[in-house]
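One protein chain omitted, others in place.
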Amino acid sequence: MSVDLSQFIPSFLEESFEGLELMESSLLDLEQGDDETINSIFRAAHSIKGGAGTFGFNNVTEFTHLVETLLDEMRDGRRKIEQDDVELLLDSVDCMRLLIESIRDETECETSKIIETSVLLEKTLAADGVEVSEAITINSSDTVESKTDDSSTWQISFIPEHHLVQTGNDPLLLFNALADVGEVTIVACAKDLPALNDIDAEEIYLSWNITLQSSAEEDDIKEVFEWVEDECELIITKEELSNGDLSIPELLTEPASLEEADSIVPTPTIEVPVQPTSSPSATNTDKPVSKAKTELGSIRVGVDKVDSLINLVGELVITQSMLSELGNDFDLSKVERLNSGLEQLLQNTKELQESVMRIRMLPISFAFNRFPRLVHDLSKKTGKEVELILKGEQTELDKTVMEQIGDPLVHLVRNAVDHGIESAEVRIANGKPKKGTIMLDAYHQGGSIVIEIKDDGGGIDREAVFNKALEKGIVDEKTVLTDAQTFDLLFEPGFSTAKEVSDISGRGVGMDVVKKNIQALGGRIQVISEPGKGSTFRVNLPLTLAILDGQLVQVGTETYIIPLITIVESLQPQKELINRVSGDMVLYRLREDNVPVIPIYQLFNIPCEFDNIENSLLVVVEADGQKIGLMVDDLLAQQQVVIKSLNDNYQQVDGISGATILGDGSVAMILDVPGIITMALAQAQLNQQNRSRLQPKITQSISEGVNS
Amino acid sequence: MDIQMLAEEVPVEGEYSLEGVDFITSGEQYLTFLLADEQYAVDILCVEEIRSWENPTRIPNSPCYIKGVINMRGIIVPIVDLRMKFNIGEAVYCETTVVIVLTVETEDKTRTIGFVVDAVSDVLNVEANEIKPAPVFGGCVPQSYLDGLVNVAEKVVTILNVKTLQAVEKHQIN
Partner (left out) sequence: MTKILVVDDSNSIRDMVSFTLKSAGYETVEAKDGQDGLNKAQGTAIDLVISDVNMPIMDGITLCQELRKLPSFKFTPILMLTTESSGDMKMRGKAAGATGWLVKPFNPEKLLATIKRVVR
């Protein structure tokens, strides 16, 4: 029977990636004499090697074997832990990762680095004159293969030591195994059996003579007894087929008279297929047993989360049947009970929803754990000493959000090391500690998660940013910008104030993509910086992608939803604070800001009741560092809504990020605030163009009038 | 008593046509509907549901014949008024106004769109050889939508291509 283990490949790959992460973070933390850590690193490599071997991923097995050997020397104390070796091991982890990724993605692996590192590993090991044992790959002669020889007769004399069974071995079962090798005839010999009184039940006094008819090799036969070799006398002799008489060892002259003799003769006389199915990988060294396809990925969920889910569903079912019963025979006297039942239902659904959402939530440590290595490498590359502090690693967020926030965070951290932290000399000159600090922090705030990247570097040079923007024509000399607005310029495409474009952070292609990615997740990014002290990049993200906290608003006959995360303030505009500028742009004075007012009904072409701002409500929202005021007729409830895409059956709509189904079953559109700003700008520009097209005509007629 | 004659007299709505009392064994089936007094038909396998008209939620800045979206069992379904799209008759919304919800599966996607029509007629069983090609010129319905014509009694039924009906919606912006 063939056992198909290919279903385990995805889980092996996943486990291997985790193991590699563990190896990496442990290597970064490794200190002299730290036994536990080096052991855990060894075990991780050992596991990966073992699993890879099982599936026939020989390139992984061979490479990992070298790594494991080095680690073994370290954990045994045969080798001191040198920094160079740690770096070599870190590079090895990278290689192993490449190899496993190529298996997962079913692509060819970039082998140059691997070969390089292999050579280095071998050199390091050889330097101590240590023999690197052969890695056991699935092609080794371990697997029992037999040549199609003619069957021979073997005589096996098996005399176990008395205490054999105390090792857990049982001769009868050994003979069963032997029966798989060929046809057996077994005769027991009881000559050493003591008197009944003297028999110790935990010892064996028997010995056996076995005749084996098999085409197997002597090694194969020996193998059956390999575990008991040291606890028995084993004589295996092959009989030459020619002579018919068998050389019978002495023991056989006293056949056993005990019952055992009969029962020992085993019944299986099947023709043994002595060639056990060696897995197909035995023939092609580099092809794995089967290809693993990792599709949408998986989530590991704690059993406790699943149990809580089951409980909640149970409660929901109870509530449902209670309500159903109420509904059967309903009359007005039962209204009280109906209400409380509905309350219960609300509670159940809320808890169930939270519970389900929590399943997709994982601690942000999964995203954070690449940073120690990154900072370590960057620190080496830039020659700056940088310490990384991680806080709030247990803060949970949605798995998909986490996967997508990884790259933007990497970019921000790279920036911090590259541009934020000053060189050691500059720091010392300014009375700062030589070592720069970068802190990654994550915490929940309201319905979102906040991730901060803080550095204690030199801060952002406002002038340099302004000048660069000037150069690019984004602003002109007269433009006055607040700090926040200045920093926002950093997110303009192609913006980079780095004097030399370092290859670490890229040619300024990064920041605008970072911002775009964050916005695509429904979040926003803020920059705070103090010259000489450092900068903080604060990223705000919704806890999940699928559910949104929204404010329902009424515009004409339509109900819209404004994401709560974007709302700064909602107010009833005061007449005195309304100003009109440049013709038809309406500004509202909100403390020191002049907030442009956008009439949604106009943008969306909806017939509206209140077409002037004095009679409407203003919802001030923020996006892209800009505040705008949305004019609505009325504020309705605040609620959590499930986001449904319009793309499935329709297409992208400007200004709308999605739709949702309200409690009454109707559909409501969710506003895309950045999109609305873009639309408003476009419309304003259009209006301006139209006006300027009209103007020359007016001046012309006036001048004509004047001249005539 | 001639069963055949009886069958022709009974107005059938949404039921299998009684043409021949046997079960339908060959050809394709189509759902016919009215736009003004013109008869049209679509492959019945694409018909997911027939709903009565309800006010949809408007989609901002969409063409006038796209009335908005409705909630159909949790799915957001756009509603297209065929009378407006093809400029046939008047787009009125009354008790007999009906929305035919069509679902089409393409290589990677499944799309569901609802189409507003004046009324639904019956189900036609049509053999492939009964479908005649539609005339190339004239008519307010563009050629790409037409799969052909079928004669039913003295009337003509225009068979519409569902994929085209759905696909064009995607590319139309303002």
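Chains here go by letter, A and B, matching the order in which they are written, and residues are numbered from 1 within each.
The working rule: contacts are C-beta pairs under 8 Å (C-beta built on N, C-alpha and C of every residue); 3 or more make two chains touch, one makes a residue touch a chain.
What you see is a predicted model; the values in this text were computed from it and never measured.
Asker: Over the full complex, note down every shown chain the hidden chain is touching.
Answerer: Looking at the entire complex, the absent chain's contacts are A.
Asker: Among A:A127, A:L173 or A:V303, choose the residue that contacts the chain missing from this document, as touch is defined above.
Answerer: Checking each option in A:A127, A:L173 or A:V303, the one touching the absent chain turns out to be A:L173.
Asker: Which listed residue (A:I100, A:I114 or A:V224) would be found touching the missing chain in the intact complex?
Answerer: From the options A:I100, A:I114 or A:V224, the contact with the absent chain belongs to A:V224.
Asker: By the contact criterion defined above, which parts of chain A meet the unshown chain? Give residue numbers in ascending order.
Answerer: Its contact residues with the unshown chain are 1-3, 5, 7-8, 11-12, 15, 39-40, 42-43, 46-47, 49-56, 61, 133, 136-138, 142-144, 165-170, 173-174, 176-177, 180, 202, 224, 226-227, 230, 276-279.
The rule is short, and it goes like this: only the chains that are shown with their structure count from here on.
Asker: Which of the residues in chain A end up touching chain B in this complex?
Answerer: Against chain B, chain A makes touches at 558, 603-606, 644-646, 648-651, 653-656, 659, 661, 665-669.
Asker: So in the complex, the part of chain B that touches chain A is made up of which residues?
Answerer: Counting only chain B, the residues touching chain A are 56-62, 68-71, 74-78, 109, 111-113, 169-170, 173.
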